[in-house]
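The structure is given below, and queries will be raised subsequently.
Some chains omitted; the rest stay in position.
Going in written order, the chains are labelled A and B, and every chain counts its residues from 1.
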Amino acid sequence: MRRFLDLEHLDDEAIARLLKSASDLEARPIRDTLKGRVLGLVFMNPSVRTLTSFQSGMAQLGGSSWVVTPGAASWGFETRDGVVMNEGSAEHVREAIPVLSQYADALGLRCFAGGTDLAADLRDPVLASVSGLASVPFVNLESAINHPCQALADWKTLDDLGVPRAGGRFVLSWAAHPKPLPLAVPSAVVTMAARRGMDVTVLRPEGFGLPPEVMQTAVQAAGFSGGSVQETDDRAMALEGAHVLYAKSWQAPTAYGDPNAEGELRAKHTDWCVDENWFTPAAQDARFMHCLPVRRNIVVRDEVLDGPRSAVVQQAGNRLHVQKAVLLEMLEDSDQENHQ
Amino acid sequence: MRRFLDLEHLDDEAIARLLKSASDLEARPIRDTLKGRVLGLVFMNPSVRTLTSFQSGMAQLGGSSWVVTPGAASWGFETRDGVVMNEGSAEHVREAIPVLSQYADALGLRCFAGGTDLAADLRDPVLASVSGLASVPFVNLESAINHPCQALADWKTLDDLGVPRAGGRFVLSWAAHPKPLPLAVPSAVVTMAARRGMDVTVLRPEGFGLPPEVMQTAVQAAGFSGGSVQETDDRAMALEGAHVLYAKSWQAPTAYGDPNAEGELRAKHTDWCVDENWFTPAAQDARFMHCLPVRRNIVVRDEVLDGPRSAVVQQAGNRLHVQKAVLLEMLEDSDQENHQ
């Protein structure tokens, strides 16, 4: 494995192997395997979990890591091809990424969606361009439309919680938020849940349906795994017998790139804040999941986050284990000769 | 030891053990003890010494560290309980700290005083909340009202300099400054000096007396150690026979949270800038101490800082040694099983 861009690029065996390796690493976290090896982390956007779990992960495997923040402590990075660079950014990724590939044994990139052109964001142009420029193994640290580290960690969490694959009822629900958020996590999670073989329901208000391209990928994944995917705005129906309610806000795809229209649409649904009542029709021990960070009492009430249903801390804990599995798979494979 | 929040939480034996360990680490700095272990450092405020001495300390002990800066490269952290998070901060410490506890073997937090509500700052609410949320050993990297790493380093410096405990005359003097500064260092230092058994004088202009709660803690510490604590605005009297003059600016507790009144009060005392004349009544080899950073020729004249009395660089050097002792005590104690 030289690229970890999208869980859907992996076959079932590869996913099973990573999950097994992650559990082994959870049980015995400290190794010496990556001694002298370096992970380069490029963050075009803020991070807490991804930053620190990758840094701890490399350290626990015997290696180390560094962080580049273009536009802050480092030069701004231009990502468009053919551009005349007379504006803000001093450096082009066409130089920066090959250069950093010479200093690191693997690279990771966080590059959020532009949020103005849905078709462009669905193509994930920065991730595609940058990962193509890297001459070392490469990890998607959350891109415009994907977050495979989160998806794989969530898969492990579902396994750890004993949520059934076949017959498991998984609800991804839109939630309120003061800001228009990217589609990366909901897109990654709906496909992961379908791929895991569960019966997946996307619960969202009118206008917040995930883009057809995203839903189609999830439906296809369900087709292979024996799961199913449906959409609804009927909360009671969606949550009937649910094992998991995964909450996440995202901007309205129907008003993408029109902040005023999108804001008005979002403002109508501030009541989409998960509380204990949401779980009335669900399975008795139904769990609450969220990728974090989460705005308390906007997305979800304290009573849920602080209660026994919440799996959010466990989800984040699994980020560390699955990412270490990914790093090991990438760097044990890679010829050390590549590293100069 | 699972928490290092306040020197006053430690008994005499524990302090003696840390000081002994710090001297051992000064003599033989590089170890392999914390191989594979990770320290997570959360800085809500700027840092030079604390940041770099903890990073060097972990590295010299065989481990590593990472840094989170909420509101800069990382999401802003909300610290108030029960709040509706519709404003700036995207993440609550109620999630962030348990999550980071899964990635690190120990955590440290810097959280300066709010500076508007003295009663609140004296309760040190952010430190209390965050340290309570951590499931791994925890270090106070300077909080609203305390700075135990500085206090312990200063204790070691006093030992290194041969300043007597019983009969040692220690003056903590207020000094001029263009900005209203927190009470953390003066509060930590006055209690440390009293605890060490010295005769402590707080020298400050009218209106700048340390809060009664702080003085009471120092008086109590002196009661146990055989030291004493007094306050005065009479410079000559304070410095009579002094072994140490420890300068530090702090905002006027009598005008706390009223920037205009506080600024006017502070502006009256720009002549409180330590120069060689201050030392006329002191012991001949009296030393100058300051926690750094220090504004030259505002707090203290170049002639003092660049002269033989100054112990400020040595004080900062001891930060490294005592902090490594704290880390060793915390992490050698801690069950490695805690770390996952």
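One rule holds in what follows: a contact is a pair of C-beta atoms (placed from the backbone, for glycine too) under 8 Å apart; a residue touches a chain by one contact, two chains touch by 3 or more.
Not measured: the values here are computed from a predicted model.
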| note | Expanding from the 2 chains in view to the entire complex of this file gives a copy total of 3
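One rule holds in what follows: only the chains that are shown with their structure count from here on.
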| said: Which residues of chain B touch chain A once you look at their complex with the stated criterion? | reply: 35-38, 40, 63-64, 66, 68, 70, 72-75, 78, 82-87, 90-92, 94-96, 98-100, 102-104, 336, 339-340
| field | Of chain A, residues touching chain B in the complex | value | 26, 29-31, 43, 46-49, 51-53, 55-56, 59-60, 62, 64, 67, 69, 72, 178, 292-298, 302, 305-306, 312-313, 316-317, 320
